[in-house]
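Only a single protein chain was left out; the remaining protein chains are all shown in position.
For chain A:
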Amino acid sequence: MDLRFTDDELAFRDEVRAFCRTALPAGIRDKLVAGGSPSKDDMVRWTRILADRGWAVPHWPVEHGGTGWSPIKQYIFTEELAQTPAPAPLAFGVNMVGPVIYTFGSEAQKRRFLPRIVRLDDWWCQGFSEPGAGSDLASLRTRAVRDGEFYVVNGQKTWTTLAQHADWIFCLVRTDPAAKKQAGISFLLIDMRSPGITVRPIQTIDGGHEVNEVFLDEVRVPVENRVGEENRGWDYAKFLLGNERVTIARVGVSKERIRRIKALAAQQSVGGVRLLDRQDFREKLAAVEVELKALEMTQLRVLANEAKRETGKQDPASSILKIKGSEIQQATSELLLEVVGPYALPYQPREELDGRNEPPIGPDWASTIAPSYFNLRKVSIYGGSNEIQRSIIAKAILGL
């Protein structure tokens, strides 16, 4: 056993780091450092830079554009991106629907969709959740009724992240209402320009617009856009949800945040002393760093095990990564709130700041701190809430 990275892995890390430093446009980096989100244009630009280097979809099979890297190298790559910080590739295409298509899709679907995911020519969104089907996803009610060479789809999806940018949505729909819950579901790829689709924005508590409701009213979807077999959609969805092992813990994101906390705490003076020099603050920060190191080691153990697992079968231990990863992200955002102190109070949405001549209220880095604290409540809710993750561990690992 040797828990250190090999020389080869270290050299790889340096190569990725050097690439990210030079290839990422400075404007995008600055935005992320300040706690902002990349725009659609930023995402497209960065994805194409990665694609040109052959790194847009490292974990995919080589024939579809993958790199053939080991899971550890994939991990190193993801973490280096996050620590740059650079935008993570758009998960809905790269991590979710892409693998479903190359694993279960038809040859025509592979040819049509995969290359466009690699270069972000198509922006995908995820149409799983519904108002009545969140944690209990299998109770979804959106209906698809066969009409010749089409399905006619009626229903509503919600919490659809970045649907406002999307060209395509992958949806779980009910094709057999008589079958028991999980059995009557199919997996459809739907063009967002189809007549009958309406997107309504939902404003989140931080003031941002990242989620939407998507209404489907008599939307006609060619049968050729069904992935795999009819009524087997639940299997593909489970495969998709279990595919998030490499990115779920967000170790790199949290490392970058902790560095940022240290940099900002060095600028803040509390009671006449630099916040970073205060023992109580340093200890609090160190405690989070301990949690993060433990998470990182657990993540690497899960990845090392991956090679031995059956493909497509989720390691229930990845629920640990989701729980701890989300808690640590939330803890770092709480520490940032403590660093900024009272000047977290002014509400200064980014768009307003960009179009304004006057300087911002308070330190120029303060305006995103409270919104991102509010916004990060989401990470313990989405992708299977932390309660659901605990239930998975209880059942699948502890046998309770």
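As a working rule, a contact is a pair of C-beta atoms (placed from the backbone, for glycine too) under 8 Å apart; a residue touches a chain by one contact, two chains touch by 3 or more; residues count from 1.
To be clear about the criterion, contacts and distances are computed from a predicted model.
Chemist: When one chain of this assembly is omitted, its UniProt record names it as which of these: "Electron transfer flavoprotein subunit beta", "4Fe-4S dicluster domain-containing protein", "Pimeloyl-CoA dehydrogenase, small subunit" or "Phosphate ABC transporter ATP-binding protein"?
Modeler: The record for the missing subunit names the protein "Pimeloyl-CoA dehydrogenase, small subunit".
Chemist: Determine which one of A:44, A:152, A:223 or A:361 touches the chain that has been left out.
Modeler: Missing-chain contact among the listed residues: A:361.
Chemist: Of the residues A:8, A:30 or A:136, I need the one that contacts the missing chain.
Modeler: A:136
Chemist: Which residue, A:114, A:344 or A:392, contacts the hidden chain when the whole complex is considered?
Modeler: Among A:114, A:344 or A:392, only A:344 touches the chain that is not shown.
Chemist: Spell out, residue by residue, where the missing chain touches chain A.
Modeler: Interface residues of chain A facing the absent chain: 129, 132, 134-136, 139, 158-159, 202-205, 207, 211, 268-272, 280-281, 330, 334, 337-338, 341-348, 358, 361-362, 370-371, 373-375, 377-378, 380-382, 385-387, 390.
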